[in-house]
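Only a single protein chain was left out; the remaining protein chains are all shown in position.
In order of appearance the chains are A, B, C and D, and numbering begins at 1 in each one.
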Amino acid sequence: MFIAKVIGNVVSTQKNAKFLGMKLLLVQPYISRDSKLEISGSSVVAVDSVGAGIGECVLFTQGSSARLTPATKDAPVDAVIVGIVDTIEVGGNILEKP
Amino acid sequence: MFIAKVIGNVVSTQKNAKFLGMKLLLVQPYISRDSKLEISGSSVVAVDSVGAGIGECVLFTQGSSARLTPATKDAPVDAVIVGIVDTIEVGGNILEKP
Amino acid sequence: MFIAKVIGNVVSTQKNAKFLGMKLLLVQPYISRDSKLEISGSSVVAVDSVGAGIGECVLFTQGSSARLTPATKDAPVDAVIVGIVDTIEVGGNILEKP
Amino acid sequence: MFIAKVIGNVVSTQKNAKFLGMKLLLVQPYISRDSKLEISGSSVVAVDSVGAGIGECVLFTQGSSARLTPATKDAPVDAVIVGIVDTIEVGGNILEKP
Partner (left out) sequence: MFIAKVIGNVVSTQKNAKFLGMKLLLVQPYISRDSKLEISGSSVVAVDSVGAGIGECVLFTQGSSARLTPATKDAPVDAVIVGIVDTIEVGGNILEKP
């Protein structure tokens, strides 16, 4: 899984029927450098399965496992938010989430 | 999933039988930088399952989940367009799609 | 899927039994930049399932879907050529295949 | 699989039910350059299935195979630690793990 920041949302009307009612969020993965978190360049669209909101730090899963939540069962999705991150601890310090 | 722009189409005559009748589109993923969308360098060939056209901004799914649309069932495909994107909102603004 | 050029072939004698009789081709993916195709640096070994030859432009599938052709059923392969590309059209122009 | 160093842990309260009781570790993959190991920039969150601790060098598996441990069965996870690495030998030398 990767840690990411929820930065926006995506609206689609003409779409696969399984996407009806799904909340699509734009997330931007963090990378860690010198025990700090930085936002990376590439963004991913992930289905929300845990009630995540804009600005929150989340954990998301990719690939076939993305279909294993109640919100995404049997749907053609490859990324899903599976948790809201409270803290990330590295070297005894709680990392700041930029 | 990733957001991409449909930039072209691909024609193949000699192909796997499951590809008969499939519309193959060339899509170019967007990356987001400083709350703007930019076109990235790598392009992907995705099966259209929602009636997408050239120039449109779409959502596409990769991996085994790409087989979970009516258009791609049991076919040897690894990328499918699952929605046409109306809007992408970041920080209260609707992003322009270059 | 990705578009690639077939640049060579790979011979292996000591191999998994499912590879017996498989044609293994070395393919080099194209990337598109400024509406042109360029050869990228990384090459992939893909099983041929459509009768592709050296120098041809092909479409290949990766991941679990690579097992869904008659040539690759249940085999431990992760890349298969599924079509020979006739034309790629971008912006009304047929792209040259370098 | 990739070799990585366990550098931290991740706490999430609001999460998918299958994550209850899972230990989520932040791991940073090694790359090898000139027969030396170096820490790469991108970090991954992996479920621990073998009792790994901070600072240890581990082996982790990604993708659908990440669901094939007792700790991760049927869960929406895409990365799991499957072993603690004792030694890595290259060219007759045991590599140091930075």
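The working rule: contacts are C-beta pairs under 8 Å (C-beta built on N, C-alpha and C of every residue); 3 or more make two chains touch, one makes a residue touch a chain.
The model shown is predicted, which means the values in this text are computed figures rather than measured ones.
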From C:Ala52, C:Ala66 or C:Val85, the answer for touching the chain not displayed is C:Ala66
Residues on subunit D facing the left-out chain by the touch rule are 1-3, 30-33, 35, 40, 49-51, 59, 61-69, 80, 82-91, 95
Hidden partner sits against subunit C at residues 7-16, 18-19, 24, 26, 28, 41-46, 63-64, 66-67, 74-79
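Throughout what follows, only the chains that are shown with their structure count from here on.
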Whole-Å distance, C-alpha centre of subunit A to that of subunit B, is 20
Taking each chain's mean CA coordinate, subunit C and subunit D are separated, in whole Å, by 32
For subunit A, residue numbers touching 2 or more other chains are 63-64, 66-67
Contact graph of the chains (line, ring, star, complete, other): line
